[in-house]
Structures are given as C-alpha cells and as structure tokens.
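Other chains dropped; remaining ones untouched in position.
Chain IDs A and B follow the sequence of writing; residue 1 opens each chain.
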Amino acid sequence: MGAAQSFRELCDRTKNTNVRLSLPAVCIVWQTAMIILFGVFIRYNEESDTHWVEYRKENNLSDIQNDFYFRYPSFQDVHVMIFVGFGFLMTFLQRYSFGAVGFNFLIAAFGLQWALLMQGWFHSLDYTDGKIKIGVENLINADFCVAGCLIAYGAVLGKVSPVQLLVLTLFGITLFAVEEYIILDLIHAKDAGGSMVIHTFGGYYGLSISWMLYRPNLDQSNRLQSSVYHSDVFAMIGTLFLWMFWPSFNSAITDHGDGQHRAAINTYLALASTVLTTVAVSSLFQKHGKLDMVHIQNSTLAGGVAVGTAAEFMLMPYGSLIVGFCCGIISTLGYIFLTPFMEKYLKIQDTCGIHNLHAMPGVIGGIVGAITAAAATESVYGAEGLRNTFDFEGEFADRSTSKQGGHQAAGLCVAICFGVGGGILVGFILRLPIWGDPADDNCFNDEPYWENFPNIYLSWKLNSLQV
Amino acid sequence: MGAAQSFRELCDRTKNTNVRLSLPAVCIVWQTAMIILFGVFIRYNEESDTHWVEYRKENNLSDIQNDFYFRYPSFQDVHVMIFVGFGFLMTFLQRYSFGAVGFNFLIAAFGLQWALLMQGWFHSLDYTDGKIKIGVENLINADFCVAGCLIAYGAVLGKVSPVQLLVLTLFGITLFAVEEYIILDLIHAKDAGGSMVIHTFGGYYGLSISWMLYRPNLDQSNRLQSSVYHSDVFAMIGTLFLWMFWPSFNSAITDHGDGQHRAAINTYLALASTVLTTVAVSSLFQKHGKLDMVHIQNSTLAGGVAVGTAAEFMLMPYGSLIVGFCCGIISTLGYIFLTPFMEKYLKIQDTCGIHNLHAMPGVIGGIVGAITAAAATESVYGAEGLRNTFDFEGEFADRSTSKQGGHQAAGLCVAICFGVGGGILVGFILRLPIWGDPADDNCFNDEPYWENFPNIYLSWKLNSLQV
C-alpha cells in the first residue's frame, strides 16, 4: 500500500490538473476570435432577415412556408439530444456526473460556433458578398457537427482535461466539415441521419484518440469506473431523450414533405426493433437471464444510428425493422465480447463503448444506405421521387442508382479514413504534457476539475464500505 | 425470524425468476414475426411515400400541408409522455427504478409495433392492395395504444416479471384495437384524448389483472414498497413531462386547425385547475397541513385524463376548469380513502394508484364527453363546425347531438367491459406458474431481473439502519 501510495502521489505531482490559466485563456481567446470571424463572415439568410417580407412576396409564399416552420421542432429535438441526451447518457459513472454533463455542455457550446463557420464556408457561402448566410438549417447542421465530437468524448470520458476536450473539439469540427464536404458535395453521397458523416467518423475519431492516449495501469488503480444505482437512473434520462428524438435527428435536414415524414417513420421503427433484440441478447448472455443496464442504456440506440443514411430512402417499414433487429444484436454482443477484447488486445479503452453504439452501427448504416440506394428503382420511387430523393440534379442529373450505391460506399470509406487518421493526429497532439490531464488515480473523478465538490458522502462510501 | 427466513427461502425456491430462456425467446420470436407481418402488410401512405410529390401537385397542396407538419410536434410530445413520462413517474419506489423505466421502455417498444398492425387493420387498410398505409398519425395512435398497457403496468408495478409484462401488452394491444374500433367506428363516439378508449380501458384492465394476481402476504413481507428522497424527485420528472405535454396528447389526433387548438387550450386549463385542488385536499387531510408527494405526483394529472373526451368540443374554458377542479379533489380523496379500501376489502393491490389517476378520471371524462356532446347546439358550434367536430358525415350525417350523447355513454360502457373482462382473462393466463414472477419477498426489488446491480448502498441502508 505504501509503495502504491507514493507512486500515485508522484503521478499526482507530475500530472498537474491545474487548468486555471489554460482553460480561461482558451475560452476567452477562442470566443473573441469567434466574435471577430462572425463579424466578418456571418449574416442572416433571406428567411431570417427582415427582407423576408419582400422575398416571400416575390416568391408568392406564405409566412408558414419559411424554412423555420419545417425544421424548428426537429431542431429543438436535436438540441435536446446534444445537450441532455449525450450529457446525461454519460452520467452513469458514480463520480463523474459533473464532468459528463458539464464538459459535454462546454464543448457543445464551443463547437457549434466553429461549426457554423466551417460548415458555412463549405455550404452557405453567398459568393456575391462573401458572407455566410445562416438560418435554422445551419443551426441543425452545427448541432450535428458537434455530435461527432461528443461521440468521441464518450471514448475518453473521465480520462482527459477540459482543455484537451476543447482541442479535440476544435480539430474534430474542422475534420468533420472537410469530410462532410467531400462525402456530401464531391462524392454526392446522401447521409440524412449521418450514419457515415457523424457516427462512423465520430466513433473512429474517438477510438483512435483513446488508442493514442492508452493508460496501461488504469484498471489496477481505479475503482471509480462503475456506476451506482442513481447514476444509472440519471443515465436513462439521456438514453430515453436520445431514443425518443432520434426520428427528429434523422429527419431534421431531409427534404420538406415526404422526406422528413418517411425518415421519421423509418427511424421510429428501427429503434423499436432494436430494443427487443437488445433485451433478448442482454438476458441470454447473463446468468439467470438478468438484464444489464449498460446494454439497455446504449445498445437500444444502435438502430437509430444504423438507419441514418437510408432513413429518407424507400427502405420500407420492414426494412427498418430488420436494420434495428440486427443492430440490437450486434451492439449488445459488442459490449459483451468486443469491448473487453479491444481493451486487452488492441489497447483501446472505450469508456462508453462508442464502438458498439456509434462506430459499428455507423458502418452498418453506411452499407445499408449503399445497398438501398443501389437497389432503388423508378417503379418504387416514381421518376420525380427518385430524382428528388437522390438529388439527381445539375451535374449529377444522369447518375444511375447503382452508381449512387458505389458512391455511398466510397463515402463510408472517407468517413472511416478521416476518423482514424484525424484521431491519430489529434491523439498525438493531446499526448503533449501541457493539457492538465489527470493521473490514472484521478480518472473518472470529478474532484480535479470541480470546486466545492460535495464529496463527503462519496468518499465516505468509498473508504468505509469498500465499494 | 428463523421461520420467516426459511419461509421466504422456500418462496424463492418455488418462485424461479430466471427468465434467461423465456425472455429472449419471446423477444426474438416476436420481433421476427413483426418483420414478416410488416413485410406483408405495412407500406408508407401517400404523405410519407416518394409519390407525395405527385399527390400534392394533383391536390394543389404545399409541402407544409403534409400531415407531418400538423402532427409531428404533438407526436414527439406524446412520445416523451410514453417513455419519460410513464417511465419516470413509476421510479418512485426506492429499489425499483430500473424496472420502472426499463420495463416501461421494453413493453412500449414491443407494443407499438403490434399496435401499428392491429390498429392498421381496422383503420388504415387500403382495400385496393390489401396493405396498411402508415403515416405520422399511425405512430401517434400506436403510442396511444401502448399508453393503455403502460397504465395497466402501474397497477402491477414491482410484482410481475418482464415476460408477464410482454404477455400483458400483447393481449392489451389486441383488446385495445378491438374496443377502439367498436367505440370510434361502430358506435361512432368521439374520444380525442382517449378518456374512455385509453384511460378507462387501461385502468380497469390493470386493476382486474392485479385482482387476479392478488398476493395476500405482500404487506407483511415487504419493506420496499415506499419511496426515498431522490426516487421521489425522479418521479417528479415523469409527473411534469406528463403534465406539460398532456395538451399535446389530447390534441394530437384531433382535426387540423381549430380542433387541435381548442383541445390544447382545454387541457391546459383543466390541468392547471387540478393542481390547486389536489394541493388543497392533500394539505387538508394530513396533520399539520403537510403535502403528500404521492398526491402531487399523481392527482395533479387527473384533469388531463378527465378532459380527454371533451377536449375538442366547445367545453368552454370555464368548463375545463370545472372538470379539473372536481378531478383534483376526487383523485386525491381516492388516494387517501379508496386505495387502502380496495386493497383491504376488494383484494386489489394497485401499486401506482391507477384507479385514482386513470380509471376514475377516465370514467368522469367519458361522462363529461357524453354531456357536452348531448348539449352541443348549432348556435354555439355553427352548422359546419358542428358537422366537423362530431364527424356527422356519411352514414352518420343525420345523427342528432342528443343521440351522439347516448352513443358516447355507450362507448364508455364498452371500454369498462373490455377492461374488466380482458383483465380477468389475461390475469388468469398470467397466474400460470411459468412466467418467472418474483416471490412476495422479492417484489418491488430490481435484483431478480437486473445484472450488476449496484446494491451495496441500498442493502447497507436497509440492513444497518432499518429503514
């Protein structure tokens, strides 16, 4: 005990978690930069500007045909997923709830501003005046972009400092905007719910970072990487808000009308199916058939990820059920077999199991999307429906659906490459000893970063009862 | 102590809670059946299909006139009520929060698929091709159908196995679809918020099952049927999301335009009124005028139930307040006097008090609906308004409002009969000793069905401090 104690104290001394200079500096400098860049570049678009009144008269529109009314309800649902969904899903650790919900809050608020700029440069730039024109769709896309980084946060939860998270987010948003541009604009793949662009990228980005930041002695020294009763109930708040609002996530930026309608239905069905197979596998692989809260909290969501790309296609209701069926099984098996394997043999410590919830289902979603696109026919979609759904317009006017299938697959590869490559790069940066990350002994613990930490109950619990 | 101990151990031995075979089997078989049936029967309707683009041109509609935009915000609110509302409302028990929110999740995801089929056969069947065509309204109706079973779950909370709950749901959805068809289509009663179809049916269904599953020794052997501080705060999450989104529940499937608008207003007012009388009665009947959390969590919602049928009628704002006023009083008095009476003399153990929150207010709602319908006049509604509100079209074109009042009352009777009859039948099935239900001593306890249960805090609490 004496030797271990002194080793830990040494770690605590070499690992300085004081972020009193770096955290405020990064926040203030960054926010100031944002104000300047927004001042130079960002303006309202024609639907959020006071000139809408003239625009709508010219185009003979009613006020209700402002894009705001098509997308705002879904936007708010997505917003809830980002802040409450991701934030509370990660509160399951007994002593890291502040960090889970608080740092999730910080990096989302930080990231969405940068996302508005980065995505704006690629998608919403008005070449007549060099300004980025934003509306509600940009807000949704910024939330999507942030989601990629929050997924990555799941892999390193409890093991990094807030400054590291801001660096992770800064690079993550940038990489996201570039891969999104390549996948959606250059390759012209479709990805309504971001199976590839968000989940595959975010998943592999986080796993690669976690691999770079591997802590060989983490398990021996840390007793806090588990849940308590109430922290698991808090995590269910996150699970349910993610599960319920996933139809909004996958339909938020799809086409007005049938596109949004169909994407919501497909996602609703895939998620329902996932719950049942998750429960089945969870029960089947535990003694006495007991359910594991980890699976219920996470694997039940895999169907929403996997149906993302194809959500706006004519996947058919039974197709959605099949996707959900498979993903519930695969994701739960991943928690049971793959996560321990990855930690032991691949040196990837994945706190939240994002490989099972985002990376694998994201890849499945990309494949489902490619197959569904390749199998699309005019007899099912109708001529105009096919053109609308796949945006076969302009330079893509004469693309065939089978070719589209190939491009979907190419998009998936790009997402994986950006995730892995970007993660290794950023992981390398995060290994620099300047970011204030905690010692092994302080991982999964709110104390290093939270003042006035009311820890008496918990430390009592830990010390007296040997939990 | 020794004798009691050995009796309990005997119970534990005879009552085997191992569901390792039955639970996965039911889930996998069922989900496979769903995929096949969806493949055969379920397709997108004209508003969620890619052919919408042609449909809307033919009918000279704008994209925003897709039913999706009329109903999707309400749908998501209803979805939150089903999963977070019902789920968290039932977390009040100190040691059954996983079961409350987890099994609620399971049976809702299970039930809504079956509901889409059952309700689809009755309401959305396209006779030209024998397919059920679904859109957002079907998703809402499936959630409604599930609500009936979740209400029933409240009566047996903590006393049944997940397999029993799936059986309860399977039969509950089926019975619901039939009674709904009889009440809404054959009798042509109106029931916007489902006071009769959902709450009366679900309430009596659950109470009858609980009566069939009566456990005479439950009280003596179990110390867990109570709340702790934090579990009561968790339950308030459920209460508030139910309370806030009830206007969406009652307006979700009413007529476009004034119907949805009026239903939301009426429900908002009834609920506000209920809160005040609940507080009044709760305070009046406790010594020192203290409030009881059970009443605040439950009786405050009774007004939303009772205004369900009449929500779309011209109930008038003061009418809504009166309904809420009465229901707050009746429901709270029910918790104080009726629930103990029913347990002692009628052998109905009603864990959540669904009789006070759903069954009684549902019956009141049915009666209010019948009176309001019978009292409807053309001078108040306008000729076209009256026709629209009561759907006096086709074979019902010349029905009078007084006759409609009688049919409303008939609908209420059907709901009660289906609830009681169906509950007795299903309760009989659930008494078979094959479902893995817990012994009396293991009721209201997550341990039999949840792995990795972090129970040290709780068992310490119970054993050392004699809570």
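Quick note on the criterion: a contact is a pair of C-beta atoms (placed from the backbone, for glycine too) under 8 Å apart; a residue touches a chain by one contact, two chains touch by 3 or more.
Treat the numbers as computed from the prediction; the structure is a model and nothing was measured.
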{"item": "Total identical subunits in the assembly as filed, 2 in place", "value": "3"}
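We adopt the following convention: only the chains that are shown with their structure count from here on.
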{"item": "Residue ranges of chain B touching chain A (in the complex, touch as defined)", "value": "17-25, 27-28, 30-32, 34-36, 38-39, 42-44, 47-54, 56, 62-64, 66-69, 72-73, 76, 79-80, 83-84, 87-88, 91, 97-98, 101-102, 105-106, 109-110, 112-113, 134-136, 139, 162, 230, 234, 237, 448-458, 460"}
{"item": "Contact footprint of chain B on chain A as seen in their complex", "value": "62, 64-65, 69-70, 73-74, 77, 94, 226-230, 232-233, 236-237, 240-241, 243-245, 247-248, 256-258, 260-262, 264-265, 268-269, 271-277, 279-284, 286-294, 296, 300, 314, 316-318, 321-322, 325, 380-382, 384-386, 388-389, 461, 465, 467"}
